[in-house]
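The complex appears here without one of its protein chains, the remainder shown in place.
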Amino acid sequence: MTDATPARQAPSRGLLARLPALPVSLVIGVLLLAPLAVAAVAGSWLAPYPYDEMNIMSRLQPPGADFWFGTDEFGRDVFSRTLVGTGSSLVMGVAATALSLLAGVPLGLVAGYKGGRAGEAIMRAMDVLMSFPPILLGILVLAVTPPAQWKAIVAIGIVYVPQVVRLTRAITLELMQEEFITAARLRGESAAYILFHEILPNIWPPLAVEASLRVVFAILLGASLSFIGMGAQPPSSDWGLMISEARPFVEQAPWIALCPGFALATAVIGINLLGDGLRSLLDPRNTGAH
Amino acid sequence: MMTAPQARPAASPAVAGASAPEPAPLLAPLPAPLLDVRGLTISYGNARGTLRAASDVGFAIRPGEVMGLVGESGSGKSTIAMAILDLLGGGGRVESGEILFDGTDLRKLPASERRALRGDRIAAVFQDPFTSLNPALTVGRQIAEPLIRHKGLSPRQAAVRVEELLAEVGIRDPRRVAAAYPHELSGGMQQRALIATALGCEPKLLILDEPTTALDVTVEARIIELLAKLCDSHKLSALFVSHNLGIVNRICQTVTVLYGGVVVETGATGRVLSRPAHPYSKGLVAALPRITADRRHRLPSIPGTVAKLSGPPAACVFAPRCPFADETCRSRPQAMLTDGDGDGVRCWKADALSGTPWPDEAAAPPRRPPTGTAAETRSAPLVEVDHLRKIYGASRSILPWLRRAGTVAVEDVSFTIGRGEVVGVVGESGSGKSTIGRALLALTEPSAGTVLFDGADLTQQVKRGDQTLRRRAQLVFQNSAASLNPRKTVGAAMDRPLVLAGREDAEERRRTVAGLLTRVGLPAAYADRYPHELSGGERQRVNIARALATDPDFVVCDEAVSALDVSVQANILNLLAELRDEMGLSYLFITHDIAVVSHIADRVLVVYGGTICEEGPIGRVLRPPYHPYTEALLSAVPRLAEDRKEAPRILLEDAAAAPGGRGCAFAARCPRKLGTVCDEQAPPVHETADGHRIACHIPLATLAERAAVFPELAGDAPH
Amino acid sequence: MLAYTLTRLVYLALVLAVMSVLVFLVTQAMPGDVASMIAGQFASKEVVDAIAVKLGLDQPLIVQYGRWAAGILRGDLGRSLVLEQPIAPILMEALGRSLVLAVVALAVVAVVGIALGVLAAVRRGKLTDQLVSGVSYLGIAVPDFFWAIVLVLVFGSYLKLLPTGGYAPIADGFLPWASHLVLPVVTLVLMLLARIARLTRSSMIDVLQTNYVKFARAKGMPESVVILRHALKNALLPTITVLAIDFGLILGGVVVIETIFSYPGMGRLLLFAIQRHDLPLIQATILIVSAAYCLANLTADLLYAFVNPKIRHGMRAS
Partner (left out) sequence: MMMRRLVARAMLSAILLSGTALSVQAAGTLKVSVDSNLNTLDPAKMKGGQEYVAAYLIFNGLTVISHDMTVKPDLAERWERSDDLKTWTFHLRKGVKFHNGRELEAEDVVATIARIQDKATGSTARVNFEIVESMKALDPLTVQFQLKAPYAGFAELFGERQARIVPRDAVDTLASKPVGTGPFEFVSFAPGDRIVLKRNPNYFEPGLPKLDEVIVRILPESSAQVAALTTGELDLVWNLPLEAIDNVKADPKLKIDSVPTSTWDGVIMNNTVKPFDDPRVRKAVAMALDKQAITQIALFGNGTPTHSPIPPSHPYYNKDLKIAKGDPAGAKKLLAEAGYPNGFEVTLHTPAGRATRERLGLAVRELLKPAGITVNVQRVPFDVFLKDIEGKAGFYIDGFFSRPTIDTSVYPWYHSRGSWNTALWSYSNPKMDTLLDGARQAKSEDEAKALYTQVQALAVEDSPGVIPYVINHINGMSAKVHGFHSHPMMFLDLRDVSID
C-alpha cells in the first residue's frame, strides 16, 4: 500500500488523543459555556443570596463588596438573580430547540422521503407557518393563554419547526439522490430502515450544527418574549425578564440590566462558537463560515 | 533572449552526470522554446502536512508546438498548468524552479506583469465549460473583457471583434451567442466561447487543461478538430493537459508523461505512444481497452494505487507498482535520461526493457463461450423490456401555465437480455441510457410499457412490497464514493443484504462477507474500514461485492468504470468479466465509452434521444452497415493507432438532441438526413438474421456501402 | 419569469387565505373578549351582552369570518373596536413608519454589511477578516433589546445627544425626523449587520473558488474587476434574499425595538391591539404584517431570479 489512502483513525483512540485537533472555537465555546452550565444546574446553591429576597434598605445599590453586581429596585442581589436565572434562560433555548427538532425532524423526513401529497401538504403547512414573522407567531401563540414560561417554550418550538422541517427535508432529498440509498432500496430495505439507519445518521451532523445555532435564536427569542412580558413571569430571574424590568432604572442603576445582558451575550457567543467548532469538527472539508 | 539550449536541461545537478554527456549534433538550429519549465517543484501545505504535487518538473514547448501533459488523477498535471498561469490556489506554492516564457522567468516578474501576460500572451481554456463562464454575464461581454483590458479596444470595437472570434471558432450565429447567457448554450458552444476568449488577444501560448473531458464524444471530436486547426492557423504553441491518450495522440506533437508529480517520460507523441520506454507509460498504454483488441483477452493492468509524495523522491516513484523494479529502483531516485531528439525517460532500465512489453497477468482463463447467441437469448430471456417509455417532469397543475407535457427520457424501447449475457448500452449524456437501467431495477416507474424480470413484472412486485425478486437484480454505480454510506463500515454495508436474505447466524454472515471481499480481491480485514479509508478502485470493488451479496442473477453497471483511472479501470473490467464467467451473471453495461463496451459486452444497444437506433452483437455493430449515429460515434472515438490520424471523421453539429418528436430522434444532427421524412416519420427497423437491427430511413443496402470505421476489423463478425 | 411570478402569486394568495382562517380562529380563541373590554370594569353582564350584539359578536363564527373576509377582499379592513376608527388609515400610517425604519436600516445594513463581508472574504484569514468576524459575533451575540438599552443609556441619558423615543413626522423638519430614527436604526443595524456580513463573506468565499473566477483571472483581469464584476454579482444572490426577508421582518414590526424606542410602527400597533383585545385590529394587523412578510419573501425570490439570468430565462416554478 502506498500512502494514498488516508491514515485510519482507530476508534479506540479516545477523544483525549484528538484534543489538539479540536477546533479552537469549540474549545473556547466550551470554556465559556462550562461556568454557565454549572450556574444552570447549581445556581441556587452558589448564589450568595436567595434570588427573590427583597431588602428595601439596600435597593438600587451599586456593585460593591456586599452585592457584587449591585441590587435591583427591590434590593435583590443582581448577581444571585443572574446566576439563578441561567437555568431559566438556557432551558428556554434548549427545550424549545429540542421541541422543534422533535416535531420537525420526523416531518422533514417524511416530507423528504415520501414526497407526494403528504410531503406537499407538510411543506405547504410549513409555508403558512413561515409566513408569520417569528416573534409575531410567538406572540400569537402566547396571546391565546395567559403567559407562562413553558408556553413560551412551546411557542418558540413551534416557531422553529418549519426551519427544521425544511432543513431535514432538504438533506433527506439530497441523500435520497445518493447512490447508497438506491443500493438500500435495491436490496429491499423497508422505508423505516432506510429512514432511520441510512438517512438519519447522515442527517444528524448538519442538524447538530443547525440545532446549536437554533438554540441561540431560541434563547434570544425567549428573552425577547420575556422582555415583552410573554415569557417568564416575575419574580423569575430570567435574563430577558430581568433586562426588561431593569429598563426604567437604566439611568440610575445600569448594572441591573448589564449583568444579565453580559451573561446572555456570553451564552450566545459560547453556543455560537460551539456550533462553529462542531461544524468544523464534523466536516473537515468545511472552509467558509455560513 | 537566451539562445537555444543544447539539450534538455538537466533536472538537477546530482543527476546531470547520468544524462547523455554530449548532445547529438544539430542538423538545423531548433527554435528557442517558447515555454521552458525547469526544475519546477510545487507543494500544497495544510495543517495535516505537505503534499508534493510536482517534483523537479522540466519540459519545453517550441513555437507552434502542442505538447501533451498526460498522467492519471493526482499526477500533478493540472497543478503545473496552474503554476504557469500563477493561479495556484488552496495553499499551493511553487517551491523552486524556473518558468521561462519567451526567455523571461515568469516567477521573477511582479504580479501585475504576470497578470498583464495572462489572457494576452498566455491564454487558457479549462476543463469544465459549464462552470468556467460567469453565469451572470453575457458570453459576449466575457469574451470582450480581455480585448478591452489588454488590447485597449473600445467596447464597440470589442463587440465587433467578439463576433469575428465566435465565427472563427465555428459558431454560426455569433450575434445571438454573444448576447446570450452561458446557460442558454450547449456545452460545446460554451467551450467554443471559451476558446474564442482565449484566442481574442492572439496569444502565443495556450494552456489547455482537459478542455474536452466534460464533453460528449461527438462534441469532443469537433472541439479537438477546431483546436488542431486553430493551433495550426495561428501558429500557436499549446500545453495540452489530458488523461486521454487518444486525444493527445490526435493533437499533440510531443508528449510528457507525469507520474506522482514526476516526469517519467517525454518525447514525440508517436514514439511515446507506440513504443513507450518507461514502464509506467507501457502500463498505461497497455491497460487501455481497445475496440480492435481481442475481446476474450484480459486487460493488462497496473497493480496498486497512484503514488503521492510528501518530499523529494527517495526512490523511483513508480517502483512500488513496477513489475520490472529491483532493489536499485527502490533505493535511489531516478535521473532523466535524454537523447538529442528531445526524448527522455526517467528509468535506468529503459534501454534494457526496450521492446519488452508490459507483462500480461497470469494467462487469462479462456472465456466461457458467450451464451448470447441470438437463438438462445430468445428462448429464455432473463429480462424482457417491452415498449418502455419514461417521461419526466410532466405536470397536471390546475394552473394552466404550469401544465407541462414533460421531457421524454425513454421513448418506446424494447429489448431482451439473455441469461449470462452482457448487453452494453452506449449513448451520450441525455440519451436516456441511465433511465433504462433504473427502469429495469424498478427504481423508476415506467410511464408506459413493461419490464419483465424472469417473467415477472418487477415494478408491480416492488409496489406490492415484495422485495425477493428485486434482490436478484443489483446495481453497480459510477460514483464509488457516494454509493457507500459514509457512516457505515464496509462490513456493515455488506452485512445488510445477508440479514435481509434471512441469514440469522452473525458469524456465518461475517464469513460470507469475508468471502465476498476476498472474491473481489480485497483483504477480508477491509470489513472494518469506512468508505473514506479506501481508494476509488477499492471502493468500487466493495460496491461490486455488496451487489453480489444478494446473490443476484443480473447486475446493471451504470458507468461503473467511467470515474476510474485507466490502470484501475482495467482491474475492475477484468473483475467484472471474471464474475460473469464464474457466476453466470447477466450485465446491462451502461457507458459512454465504446472501447469499454466493446471489451466486455456481447451485444450493444446504441441509444440516442431515448430511442434505440442500432442494436446487435458487438462485432456486428462495429462493422458496416452502421446507423448514421453509430458511424459518427465510432469515428469520433480518439484512438492510439497513428494511422487513424488522417482518416475521415464524421463531425456532428453541436445542436442538442430534441427527443420526443414524431420522426427520428437523430434527424436534427444527422449528416445523412434524407429530408422531411426523417423529421416526420419514425424510422423503419432493418433487421438482419444475426440479430443486428438498425432503425433508419436509409435503406440497409445504402448504409452497408459505407467504409468501415475500423478497417482492421474488416470482414465478417468472428462469432 | 411571468409564469413563475404568476405561480408564486397564486401560492401567496392561497397561503394568505389559509392564514386568514388561522388568524381568525386564533384570535377567536384568545381569552378575554372585546365586549367586556369595552364595557370596562363597571360592566354588568347585560351591558357586555348589549355591546356584543351591537358588534355582531353573537353571530356564528363562520358568519363573522365570512363578513370579515368579504370586507378584506373589498379592501375594507374593518373598524377598530377600541379606537372606533377605520383600521386601514391607522394601519397604513404605522406601516409607513415601519417602512421608513426598514428602508433606512436596510440601506445601511446592505452597504456596510456587504462591504464588510467582501472585505473579510478577500482578506480571508487575515486580521481584517478576524476583526469583522469578531464584530459580527458581538452583533449576533448581544440581543437587540440589550443594544437598545445601552444606546439609550449612552446617547440619551449620558450624552444627551439623541432622542431616545418616539417619532417625529418629516413635517417637523428633517433634523427632528432623522434624529428620532438614529437609535432604532442603529439597533437594527447592529442586529442585522453581522448576519449580512457573514453571509456575504461565506458566499463570496465560495464564489471566489469557482471556475469562472479562476477563468477571469486567467484572462488577466485585475483583482478589482474579478471581485466586483465577476464574483460580487454572483455572491450577492443569497445576501439579497436575506435582505429582502429582513425587510419584511422590519416592515412587520420589530416589537421589542419599537417598544424600547416608543416607535409607533407595526409592532407596537400589534401589541396595542393584543393588549386591548381589539380583534379586528389584531386580525388586520397580523394579516397585513404576514402579507408584507410574504411579499418581501416573494420579492426576494423574484429579485433572486431577476439577478440570476439562469433563472430569469426559462424559469419554472419549483
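Order of writing sets the labels: A, B and C. Residues in every chain begin at 1.
Criterion: a contact is a pair of C-beta atoms (placed from the backbone, for glycine too) under 8 Å apart; a residue touches a chain by one contact, two chains touch by 3 or more.
Model, not experiment: these values are computed from the prediction.
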Next on the checklist: List the neighbours, among the chains on screen, of the chain that has been left out.
Outcome noted: A, C
Checklist outcome for this item: Given A:138, A:229, A:261 or A:277, the correct residue touching the omitted chain is A:229
Item to check | Residue of C:3, C:18, C:57 or C:83 touching the missing chain in the full complex | outcome: C:83
Item to check | Selected from C:4, C:24 or C:167 as touching the chain missing from the view | outcome: C:167
Checklist entry - Just one of C:68, C:146 or C:261 touches the chain that is missing; which is it? => result C:261
Checklist outcome for this item: Residue list for chain A contacting the dropped chain reads 52-54, 56, 59, 73-74, 143, 146-147, 229, 233-235, 247-252
Item to check | chain C residues touching the omitted chain (full complex) | outcome: 31-33, 35-43, 46-47, 50-51, 54, 82-85, 90, 93-94, 97, 152, 156-157, 160, 163-167, 259-262, 264, 268-269, 272, 274-277
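We take it that only the chains that are shown with their structure count from here on.
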Checklist outcome for this item: Chain centre (avg CA) closest to assembly CA average -> B
Checklist outcome for this item: Averaging C-alpha coordinates per chain, one finds the centres of chain B and chain C separated by a number of Å equal to 52
Checklist entry - chain A touches which residues of chain B in the complex? => result 74, 304-308, 310, 320, 441, 443, 467-468, 470-471, 473-475, 477, 479, 482-488, 493, 496-497, 500, 529, 532-535, 538, 543, 546, 549-550
Next on the checklist: Considering only the defined contacts, which chain A positions touch chain C in the complex?
Outcome noted: 124, 127-128, 131-133, 135-136, 139-140, 143-146, 216, 220, 223-224, 227-228, 240, 243-244, 246-247, 250-251, 254, 257, 261, 264-266, 268-269, 272-273, 287-290
Checklist entry - Given the complex with chain B, which residues does chain C contribute to the contact? => result 2-3, 6-7, 10, 209-222, 225, 229-230, 233-234, 307-310, 313-314, 317
